[in-house]
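A short worksheet on the structure shown next.
Yeah, one chain of the complex is gone here, protein chain that is, but the others are all in their spots.
In this document, chain identifiers A, B and C correspond to the written order of the chains, with residue numbering beginning at 1 in each.
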């Protein structure tokens, strides 16, 4: 993997916070939020972050720029459960001419 | 709703059968397959049916025809669980110039 | 189907409103929100409605009551797109001793 960003565990190190509430549809038979459901949480936080800095993602896209996800790496530290409200902290780093990395902390 | 087709409960009344296996990602905290996960099963069966009659859906789409779902109605008769294999029976009916209805039996 | 409730098209006829914002993960290759993604929106609205009347769903569930979806019927009147904010209106009706129906209007 080319991923180089090491997400800090301190929320204070992040630029932006977006709160999500987990859905029942995202739970699994272990009674927790299924691990695949986190990537849409991160995406939702990313979209809100872009809006907050004046670059709504639909405007970005209608301008002809699609932002493809090249890599994703998640460490599941503790389970989320149904109806949990959780703050997704987000910080941008490791910017190159064609790529950037975003660190998230839940 | 404009839905008029009454799905038969007899598999023999259907034109086509497609088997799906449920995924763990589709379960929920009640330990059953989440009710929203059924619509992709029906869609998968529909795609296989179209392929079986010589109309692969990606060819249909690249020909400029998008088939939008106008209505969906599901009656959940008994729960599915993780790793269940289930036959989706499918039959087409109520065809008009611009719409058609498909009945499914799981 | 045993469904008897006819959802009104007038938001004023509903008891509760919950706003959702569509996610990019919920779009499909037709550029619209996939039809299966609506059921989690309705579920999210239902959970918020139960909270608003003092019956948070996780408390209901931990009390031993699971509310299973027996039927779902959706009429897709106009497509939703990525990043749309939409009000989900909700009203309860057709209550029996063991079942109830909820009408939604988006």
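Of note:
Here, a contact is a pair of C-beta atoms (placed from the backbone, for glycine too) under 8 Å apart; a residue touches a chain by one contact, two chains touch by 3 or more.
This is a predicted model, so every value here is computed, not measured.
Even with one chain removed from view, chain C keeps its contact list with that chain: residues 24-25, 27-29, 31-32, 34, 36, 81-82.
Listed here are the chain A residues that touch the chain not shown: 1-3, 29-30, 32, 35-37, 39-40, 43, 61, 66, 68-76, 79. Hidden from this view is one chain, which touches chain B at 23-26, 39-40, 43-44, 47, 56-58, 61, 81-83.
Just so we're on the same page, only the chains that are shown with their structure count from here on.
Homomeric contact chain B/chain C is classed as same-residue, with over half of its interface positions used by both copies. Remark: the per-chain Cα centre closest to the mean position of all protein Cα atoms belongs to C. Mean C-alpha positions place chain A and chain C at a centre distance of 26 Å.
Each chain gets a centre from the mean of its Cα atoms; for chain A and chain B, those two points are 32 Å apart. With centres set at the average Cα position, the gap from chain B to chain C is 21 Å.
The residues of chain C that reach two or more other chains are 39-40, 43, 61, listed in rising order.
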